[in-house]
Structure formats: structure tokens, C-alpha cells
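Apart from one protein chain that is not included, each protein chain of the complex appears where it belongs.
Labels for the chains are A, B and C, by order of writing; each one numbers its residues from 1.
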Amino acid sequence: MCRWLAYTGSPVLLSRVLYTPVHSLIDQSLHSRLGAETTNGDGFGVGWYDATPAPGVFRSIEPARNDQNLRELAGHISSPLFFAHIRAAIGSAVQQTNCHPFRHGRWLFMHNGFIDGFAAIKRDLVLAVDESLFPQIQGTADTEVLFCLALTFGLEDDPPEAVARAIGLVEACGRARGVEYPFQGTVATTDGESLWVFRYSSQGKSRSLFFTRDVRLLRQHHPDWEVLREVSDDARLVVSEPIGDLPAAWVEMPEASYGVVSKEGDRLLPFAPRPPSTAA
Amino acid sequence: MCRWLAYTGSPVLLSRVLYTPVHSLIDQSLHSRLGAETTNGDGFGVGWYDATPAPGVFRSIEPARNDQNLRELAGHISSPLFFAHIRAAIGSAVQQTNCHPFRHGRWLFMHNGFIDGFAAIKRDLVLAVDESLFPQIQGTADTEVLFCLALTFGLEDDPPEAVARAIGLVEACGRARGVEYPFQGTVATTDGESLWVFRYSSQGKSRSLFFTRDVRLLRQHHPDWEVLREVSDDARLVVSEPIGDLPAAWVEMPEASYGVVSKEGDRLLPFAPRPPSTAA
Amino acid sequence: MCRWLAYTGSPVLLSRVLYTPVHSLIDQSLHSRLGAETTNGDGFGVGWYDATPAPGVFRSIEPARNDQNLRELAGHISSPLFFAHIRAAIGSAVQQTNCHPFRHGRWLFMHNGFIDGFAAIKRDLVLAVDESLFPQIQGTADTEVLFCLALTFGLEDDPPEAVARAIGLVEACGRARGVEYPFQGTVATTDGESLWVFRYSSQGKSRSLFFTRDVRLLRQHHPDWEVLREVSDDARLVVSEPIGDLPAAWVEMPEASYGVVSKEGDRLLPFAPRPPSTAA
Partner (left out) sequence: MCRWLAYTGSPVLLSRVLYTPVHSLIDQSLHSRLGAETTNGDGFGVGWYDATPAPGVFRSIEPARNDQNLRELAGHISSPLFFAHIRAAIGSAVQQTNCHPFRHGRWLFMHNGFIDGFAAIKRDLVLAVDESLFPQIQGTADTEVLFCLALTFGLEDDPPEAVARAIGLVEACGRARGVEYPFQGTVATTDGESLWVFRYSSQGKSRSLFFTRDVRLLRQHHPDWEVLREVSDDARLVVSEPIGDLPAAWVEMPEASYGVVSKEGDRLLPFAPRPPSTAA
């Protein structure tokens, strides 16, 4: 099972979030509590925003916990918005081009879960990818195809609609090939300004997703968690599995929902895929 | 520029061919004489046949000359038929799944050259790949798509016809997108019994390809080349660039030709792509 | 916690032992039952004997379970005697030169465990390594130093004595620096003919070590374990953790003991380190 984390708030060293907390993301790569598989060792990636127009992305196929380069970068890069992902490969090759997050222009995209029966429907899905995006597919992961479908369906203009159409197409193609539950997982995407996160599965039993209740509350309950004193009050973490030992600090995203974190405030809304026939 | 080598003859340790000769394939990865680029460091691969039905394939993205694992394997694996390839990436990612040789069942396939304008025509080409083969595409290299096209067009039954149709389709798709010279290169393929090698380019200026004149002759002229005393009289090397220092030992494949090395004897014949409209 | 396996018997494809059995070594890299840590992802290695004088060694820092090259090699290399090791790094860098098994001439050596306080006593230990062996140290693992000490103390002539002196020196140097329990672990070494395995820890709580009771017995109880029908009656597996689901098939090595598997028959004897002052 993959693990991911999205941070938005005042700029912070990546290492403060990735390594320091109790049961951090890196620890989780060794000892997951909620995941379907206990080990996450098939590569990892971080994507971060800074003064440069497009985000930076660092990806590696070595186990995250012992990767010296990740430790170096995390100790030197500060960012107000970053993604981190640890992969458990399901089928596709362990290679950098299959590591999350994926990037297109200013956008990042990552996923914990899978497209069931991907080998059988991959051809149908890539045929639906916009021709201009097709040559940019660099790996063989299901998530990269999902990202390209979302871009094809207008991710840059209306992320919830685009993701609903992308997952709707995955479900339609999968069911046409006899796959009972074609989609599973949680997804995060961002343009460097706002953050969209999704929790959905065809079966209605989606992988977990949590966000922090309020930094001011967390500070009270985690006085030993130093990073909380460094970040702004509006800082927000969204994670596939809670970090630290205070369950009350986390809110679980409901089944079939999506959330937006933006300057206009945060929203939590229901999510449903949009089947191809109903697309505008 | 890539480099490749195909050996067929009595079983020999891979290291005897890959490392020992003067100006060996591994040396060539450092100091190519005829290549378009002087360095070949973007991964390598070897494929070999033994008692197991399917050939073994070892691929790595580390530079071949210092790869300790390649040295170990080459010193312990004997084979009567093997391929070795050193890659110079042109566009696609440096990852194991893009390293040659590619394998399908009992077949191996490798290539020195490129499909020009591949990004622009990749979609057209993969749409022509047989649907059952589509999910087996694991990397993003042009050669893997060429191999899948050749399989689609009957490589396992008639290799010269299948390769002619595959390159014919590449040329047709390329020219439809305004690419002047869509195909360049030399190709080798085998089923573990016979060996087919091709030299062709749309421009008529193909990358070099050489085969050994006769092992008995080579032995006379290279008394210091020990491996020649170990191999059978019918042993044959086909290489992208001559090995050793005796030009007379090598025969250059003519422009637009292909050769077959098999138990029924060797043949050298003209090669021409078959455009899609003329396919049977 | 590391995992290791040693096989001796009639030649068998490595894959038959490494991948096929229930709860195989590769599975154990994901879900260890007895290990101190549940994950083993910091590199692996195999060493095998064939017609070549020195054994072959293949080592990689990628997780074993998804390493395509290991799968290929294991499916093509047959051997009457081989070692396999999956590493959980404790302190030293994740790099090929720190992966087991280590090799010197015809000898292989591997270890599950550690030298406690290694950083503090490493200098003392390497000073005791024979000067001719010193330049051959290629990595920074404690086990490589232990191997060089055993070679210094005559491993090639009397393995139990040499290992006793090596561990004795480790304990003496460690205690001189205030380390309470300097040595922990199980060790295997071979010259390609006989196999020596050791179980010992300064604390008297050594990591587990098991050997197969008798292939004929195993065949009766594991009729579905195909590899058992392929190997000779005298085949023997020694493993850090049992493979398969029949505890009765395995004999646990006693605390502080060593075993020899050779043509002269098998022996199981008590083991005690030999302190430096008592060395002959």
C-alpha cells in the first residue's frame, strides 16, 4: 500500500514534516498500521513549490528510509506546499518514471490505490488521452494514465469535474471488461496554490485519508512536536495514515468525498465519478 | 550511439567475448570509433539462451564498463547464442525497461538507431500493436514498440517479412507526420535457433554492421585472441562495430540488407520495408 | 534483521529454492515472523558455485522481491551449493559492497546479526587484519571485517578455529571499549565443498538458525513443494527462519553451536569464541 502526505502552510523544511514526527511518513514506510501491505519500499518521490514557476520533483527507486539523498534534500529545501509519496508497486515496474508525484506544468498529482484490471483496460484508457499529452507519458503506472485523463478532461480548469470524469471513464472501461470494482484509492492534486484531495473506491471501501483538525489544537496536544511551532496557523496536512499518537488531532475524510484547501477557505464535499455518457 | 553484439556458435563464457578481445564491446562503450556519439553509458543488457525454454535477460542502468554484476555473470554464464547491447539514450528515460534486448517468449530483439519523430508518431504506432501485446509494453523506448509491431506482423513465423512490415509502418506513419527519414538502424532478432540481422535506414545511410568472415581465418590472424581457440568453426559474431584490430576479418553488411545465420546455412539478402498498403 | 539461506545438494535452479516455497526467503523479506525487524529491504546478494573455480556473486541494493534481475538469474542459474542473503542495514551504508555474501578466492561468507559498537572498535579490528588482505576491503560493513579477521586467523585451513578467534577478538575489543555484548548472529561460510554454519551471541540470546531434518521426510510432509522432488536425498537447507508451514521439518541449531555439512557427513558441535590471549 502506498503512503502519501500533502502539506500546505507557511514554508517549512521538508525534513521537519517527513522525519521528525512520531510515526512519520518515513517510519510508516516500515511499519504501516492501516495499510493493506506493511512495507513500502518500491520507490518514493517528493514534489515541492518554491520561487520557480514549475514545482521540483525528486524521485528514487531506493527505499525511502535509508535514502541519503532524500535526507539531504529534505534538510535543505523549504516549501509552503509539497507532496511526498512512498510507493508499494502493484504490477508496474519499479522505476523512477513510475514514482509519484507526477507533474505537468505547474500541477502535481499522486495516488494511493490502483486501477483494477489495468492491463486489460490500459489500451482503452490511453486512447482517451488527449493526443498532445500522449507523448508525455514516461512510465507505465496506472496513476500516470489517470493523471493524463484528468488533464484531458480539464484538470487545470475544474479539478473535481476532471477527476470525476477520469474515474468515471476508468469505471466504464473496467466494467466493460468485467472488472467489478475498477477504481480504488485516494488522490491529491495541486497547482501550487490550492490543494484538492479525493477519497473514493468503486466498492465503497476506500483507503483511508485524514487531515489535521487545526494547527492551534495540534500544538496544544503535541507540545513535543516541534514543527507545529514553526508553521502558520493555517497549515494543513493531509495524509493517507495519521502521523503521531493523538487520534483526536485528525479528521478522517468521509467515504466518497473530496476536499479543497485554498485561500478562499476549505471545503469538504461529496464525490461521485461521472460516467462517460453523462459528460457535458 | 548504441552498440550491440550477437554471438552464435559453440557455448562460450560471455566474458570471453564481452571483455577479452582488443577493442571489446565494453571498451567500445568508452571509445567508439565509428559511432555518432562517443559514449555509451545509458544502460546495457545481455540476453542468453541455455537449457531453460525462454532466454535469460539481465539489464542495468549503470555504465557497463564498471558494472560488477555484469562482470560476475559474464564470468559464469556460458551460452551458444547471446545478445549484448550498450545503450546511448535518445530521448526516452534511462531505466531498465528501456534497455535492450527486449524479450517475448523465446524471442529476443535489439536495435542500434532510432525512430525519428517518435514522440509524434508513437500513438499511431502503439495503436497498430496487437491488443494482446499492448499490456506487455513495459518501457517507453521506440525499439520496444518496433518489436511489438514486428510481433504483431508475424515475427515468430517470418522474421524478414514482419520486420519489413514494421519498418514500413514506421516510415508511413512518420512521413504522414512530416518526418523525412523515419527509420535508422540495425536490428537483431532470434528465437534461440536462428539469428536475423538487418541494416536499413530511410535515408540510405545506415549505421554500420559487421559479421565475422570465418572463425578459421580469424584464428590465423588473431593468434592472441584466445576465445577463437575455444569456439566452434561455425561460430559467428555480428557487431555494430568491429572488434579487434584486423579489418580484413570483418565483412560489412551492405546498405539495405539482412542476413540469416541458421543451421541451414547463412544467407545475405536485400532488405526493403513493406509499406502498409502493400501488406499481404 | 537480515535473512539468509544456504543450500547444498544436487544442482538445482536457484529460483526453485528462493521463490517457490511457501514463506520463501523472498517472502520473508516482506513479512518476517521471527526477525527483530519486519522488513528486509537494504540490498541482497546471492553467491553460487559452478564449473568456474571461484563462485559467482550477484549483489544489488534494490529490494529483492521486485528485483527483475534476481528473478532472471535465479531462473537460469543451477548450482549444487549457493548462499542467498537479504540485508537490513544497521548503520553502514546501503551499497553493493556492503551486501553479503562476501567472497575471497573460493570462499563465501555471510552473517545475520551485528558487531555492537562497531564504529568504536572498527579501527582496532582492521588493524588486526592481515596486511595483504587490508586492500581487499571494499565496503564498510562489520561482516566484511569479520570475514577478513577469520581469513587472517586461518579460515581456509580450519574454519571453526578461525571463526572462534575472529569472534573472540571482536568480544575482546568490544569489551575493552565498554560494549557489553559485542557479537550477535549467525554465520555461514563455505569453500564450495563443505558448509560451516555458526550460531552465537555474546549475550547468549542468538538469532535463530534452522536446518532441514531430512529431504525424504520433507517430501512426505510437503508433497506440494515441487523442489523437493528435484533435489538429492542428501540436500540440505540452512536458514535463518523456517521456510514453509511444517515446523516438524526443521531442526533449530542450539545456542552456541556450529554445524558442518560435508562429504564426510554432518556434525553439530558446541561453539565458543577464543579470546586473543588463548590463541595458539
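Everything that follows uses one rule, which is that a contact is a pair of C-beta atoms (placed from the backbone, for glycine too) under 8 Å apart; a residue touches a chain by one contact, two chains touch by 3 or more.
Keep in mind that what you see is a predicted model, and the values were worked out from it rather than measured.
Only one of the listed residues, B:C2, B:V17 or B:I61, touches the absent chain: B:I61. The residue touching the chain not shown here, chosen from C:T8, C:N69 or C:Q96, is C:Q96.
Against the chain not displayed here, subunit A makes contact via residues 48, 50, 52, 56-60, 68-69, 72-73, 75-77, 96. Within the entire complex, the positions of subunit C that touch the omitted partner chain are 92-93, 95-97, 119-120, 122-123, 126-127, 131, 134-135, 137-140. Contact between subunit B and the absent chain runs through residues 30-31, 37-39, 41-42, 61-63, 66, 68, 89, 93-94.
Note that only the chains that are shown with their structure count from here on.
The pairing of subunit A with subunit C is characterised as same-residue: of all residue numbers used at this interface, over half are used by both copies. Rounded to whole angstrom, the centroid-to-centroid distance between subunit A and subunit C, based on C-alpha atoms, equals 40 Å.
Multi-chain contact residues, meaning those touching two or more other chains, occur in subunit C at positions 68.
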